Structures are given as structure tokens and as C-alpha cells.
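Some chains omitted; the rest stay in position.
Going in written order, the chains are labelled A and B, and every chain counts its residues from 1.
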Amino acid sequence: MKINPPSTVQWIASFLGTGFSGNPEFMVTGINEIHRVERGDIVFTDHPKYYDKALSSKASVVLIDREMPCPDGKILIFSKDPFGDFNRLILRFTTRGSHEKMISSTAVIGEGTVIDPGVFIGNNVVIGKNCRLHSHISVYDCCVIGNNVIIHSNTVIGSDGFYYKKRAETGRHEKFISCGNVIIGDEVEIGACCTIDRGVTHNTVIGSGTKLDNLIQVGHDTVIGKNCLLAAQVGIAGMVTIEDEVTLWGQVGVISNVVIGKGAVVLAQSGVAKSLKGNAVYFGSPAVEAREKMREIVKLKNL
Amino acid sequence: MKINPPSTVQWIASFLGTGFSGNPEFMVTGINEIHRVERGDIVFTDHPKYYDKALSSKASVVLIDREMPCPDGKILIFSKDPFGDFNRLILRFTTRGSHEKMISSTAVIGEGTVIDPGVFIGNNVVIGKNCRLHSHISVYDCCVIGNNVIIHSNTVIGSDGFYYKKRAETGRHEKFISCGNVIIGDEVEIGACCTIDRGVTHNTVIGSGTKLDNLIQVGHDTVIGKNCLLAAQVGIAGMVTIEDEVTLWGQVGVISNVVIGKGAVVLAQSGVAKSLKGNAVYFGSPAVEAREKMREIVKLKNL
């Protein structure tokens, strides 16, 4: 997420009570998790295994749990608990208002949009024109919905990502504060009882013209392209990229961090455990090309 | 759906701005999608592959995208865009009222029925006697619920079918306006967070005595018989027929357009990809007779 106002490294280190190495006047403009960072961002790393990834990323500032020489063009902030300090920073820059009404007075709702009884719309939500939101939908703070969007009853937009750090000392899972958003394009339709999690620090995106059936899960920071079709009970984990015109049939599951190429079709109940090329048909758990899977099924039957 | 008032072919062609061939005074009484049509109905077809099916169906009037001689006993209405014109006709005969209250004043609710706080009941809904509707249920317009029915919280009855036409020119999916209904029999119990889609032009039916667990999807125009048991997270696509006394265990998926015979049992996580005979036990994805599947599992283990 972008932070407002942008703040100096010195201010941030002082807020966290930590030392740092590098330009104290550098202006930090964003806070982002490692999978999507830009220049100006602060990122965190708390395991030697991931030091290189953080230090060679586009992030300008790295919140890190070991004092080390500062690489050229980077700034290091030294923290005993980078995860905890990162969460503290996010909370500092996130406005969490209370919700006294079903539709927040700070929400912006476009002309021609029809909102049925019992819809909850949080603070700073933006909804475009000519949408239809059916009863009992929940739209969490700051989510953005385009024009001509239909959302069916009891769907939840913007719930927190499922993202924890396990503390080895205690065995407890500590929550990463989700501060990303959900961005829904134009002409999207979302069925009933779907759950679209917000991004952890970036956005969960549903591209224009994409249609979701009922009871579908879309994880944090996942980006779905345009004109896709997702049948009922599909479950997509976090940080997935689904390109345009992909079809996922019923009950398909997709593991985190994979890419499904443009025009791919994944048959019902398949489990996508690695990235898939576009313009092909897949089946099975784990999913492989459908022809291959069908051959396996025949071979097994004939054993 | 039945249309009200029944209207002449001449009126319909004039409303659509199209030509036609056949008896101008013929009274059209219904609008239905090809999978369930009756005499008096208008149906549409927009691909030569399906011309025969439409022309040999029980429908009296066919909305078609090619001028051709009119077969005996039929009426043809010629349209450049049968799908779009069919949607226009549906919209013309569908009353879509607004929802200002959580319980519409046009809903009819039987004696002894208990409705918890936060339930949404749309226009012209009919609910029988001695039902219990738990909090946050949504019942869309015109759905019909029998007597002694229990529905748990956050379930959605009557959301739109997942049914689109892909426009080849643009790659966009155009929504088919669902105008069918949901009909729920007596002594049905439906768990929490289920989604029962309305029929596209006909009805989605849940037969008397059938029990659904939580998080179940029932697609448009699917007909479920009496005294069935569906365990949690079952997903049934559109236009499926499930006969009486069928048991589907947890997370079973059923593809569209199949029939599951009376008394069949489908074990958990199976995927039903073709019609299944009654009074047998099935397992696997795709589902086959459970004994056969068990043999395959043993053979594979012993390889």
C-alpha cells in the first residue's frame, strides 16, 4: 500500500525504535510484502533464506533482523522482529474507522446502482454506476467496484487474507495485518456466498467482464484477468495470476503463487499445483493436460 | 416461464421489430430455454448445430437467426440476435420490483412460520406453514417454499443461474436473464450458507423430505427428488436430475445435464461426469462403481 504522508527513514526508525543504515532523509512512499514491491517501498525479511530476495528487490528500504553492511542504493532498518514491526507500521498508516451504519457515509455510490436491503458497505468504498448489490453483501473498507457489476446475496468482498507467521517459540500463528484492497472491474458478476479476500499489502483484482458463480474463494493478492469464467466452489489461493479468458470449472482448486495462461480451461475438481500454459485443457489433481490424464485413466482401468 | 398476458406472435414480432413466418394470431403462453419446453412456448436457437433440436422440440415458436421455410405446425420468428431478443422478451414479461424492506409486503407467509431477524424476503415469495428461517437468509423474488421447512442462516434461495452466451466478436460473456424460479417442497431442511440458483426459464426444484447440509450449491433448473441427503459442500451444476432417495456425500460434484438414479449413493469427493443408474454406490473423479474404483486403488498401490 501507499503510505500517506510519505515519511522519512529517520521518522520510521524512530517510530519503531530501531537503528538503520543509509540515507535518513529518504522518503518512503509505500509498505509492501515481497511479492509485489516498487521503488520507494519498505519491505521486510526475517530469515537468511530470503535476505537475497529482499535485498535484490525493487524495494528501497529493507526491514531486516540482522545488522549487515548496507548495499549500494538500499537502506536497511535493523529490527529484532521485522514481522511485528512491519505490522506496527501498517497499523500506523491504516485508518480503521468504526461502522455504525450499514452503509458508511464515506462510501461513494454511482448513479443507477441499486442496493438491496441489508447490504453492508464499509468506509471509503467506491462503487460505480448501474451496479446491483443483492441483500446481505458485505463490502469491507476501501474496496473499489466498477460499473455494471452484479453481486449476489451474502457475498463478502475484502475480508482479510489468510496469512500468518508461525512463531517458533510459542507455536502460535501471528496475523499479518491485511492492508491491501479489492479492485473489481466493469461488467463483473459475482455469485452468492463468495469470499474475495483483500490483498495483504497490494490488491486482489477481478478483471472486467469476468463472471464468478457461487461459493467461490479468491485469496489475497490474486489477480484474475478479463472475461474469465469461474464455476461454483472454485477455490483460488493467494498471489495467483489468472490471465484473460481462462475457464475454471466447478470445485477446481489453485495453489498459491502460480500463473494460469490466457485461454486455459481447467476441468472440474482439478487441483492446479503448478503454473499452466494458456490455450490448453487440464484435468486431475495435480492437474496435467486433459488428454494425458484421460490416457492414465484408461490405462489404470485396463491394468 | 409462463407469460402474462399470453401474447400473439404478431405482437411479439412487432415488439422485437422482426419478421416472422406462420400464424400471426397464434397465442404464445410461455418463454422457455430448449431443455424444458412445452406447446405454446417460444424458444430460441442461434447456431445451425441446434436448429434441429429447436425445430423438433415441443415449442410452438422458434426465434431463429436464419430465414427458412416454416415447418408444419411451427412458427418462426427471424432475428439477427435470437439470444439478445430472447432476453428482451424475458425482461418485458418479468416484473422486477424494488426492495425497500427486508420482508416484502407482497410476500405470503404461512401460519406458524418463524422468521429470525435479518432475513430478506423478496417480492411475491410464498412460504408455507410452520417453517423456520434463521437469520440472514435471502429469498429472492417469487420463490416458493413448502410447509415445515427449516433453512439455516445466510443461505441464498433464488440467485441467478450461471449462464452466459460468449459473443465471438468481443470475447465477452453476455448474461442470460434468469426468469425461472425455485420451488422447495415440504419438510425440506437446508443448512447454512447454501446457494440455490433459480431456473433460467424453468424451475429449480428440491423435493419434499430432502435434507441439505451446509455450503451446498444447486445450479439452475436442477431437479432434486424426495428424501435425498446431500452432505456439506456438494456442488450440483445446472439442469441435473437427481431422483428420489439419492445420497451424495461431502464435496461431491455433479456436472450439468446428467441424471442420478433413485437410491444411488455417491461417496465423498467424487465427481459425477455422466448419468448414473440407481441403487448402486459410486466413487472417484470421474465417478465409477465404488467396487471398481477400490480395485483400481489396490492395483495402483501394488504396481
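Everything below uses one rule, namely that a contact is a pair of C-beta atoms (placed from the backbone, for glycine too) under 8 Å apart; a residue touches a chain by one contact, two chains touch by 3 or more.
Please read all numbers here as calculations on a predicted model, not as lab measurements.
Summary of assembly composition: all chains derive from one sequence, 2 are present in place, and the complete complex in the structure file consists of 3 copies.
The rule we apply is simple: only the chains that are shown with their structure count from here on.
Between chain A and chain B, the centres computed from C-alpha atoms are 33 Å apart. Contact residues on chain A toward chain B in their complex (touch as defined above): 114, 116-118, 134-136, 150, 152-154, 187, 189, 191-193, 209, 211, 213-215, 227, 229, 231-233, 245, 250-251, 268-269, 285, 297, 300-301, 303. The touching residues of chain B, counted against chain A in their complex, run 98-102, 118, 120, 136, 138, 140, 154-156, 159-160, 162, 164, 171-173, 175, 193-195, 197, 215, 217, 219, 233, 235, 237, 251, 253, 255, 269, 271, 273, 285-286, 296, 299-300, 303.
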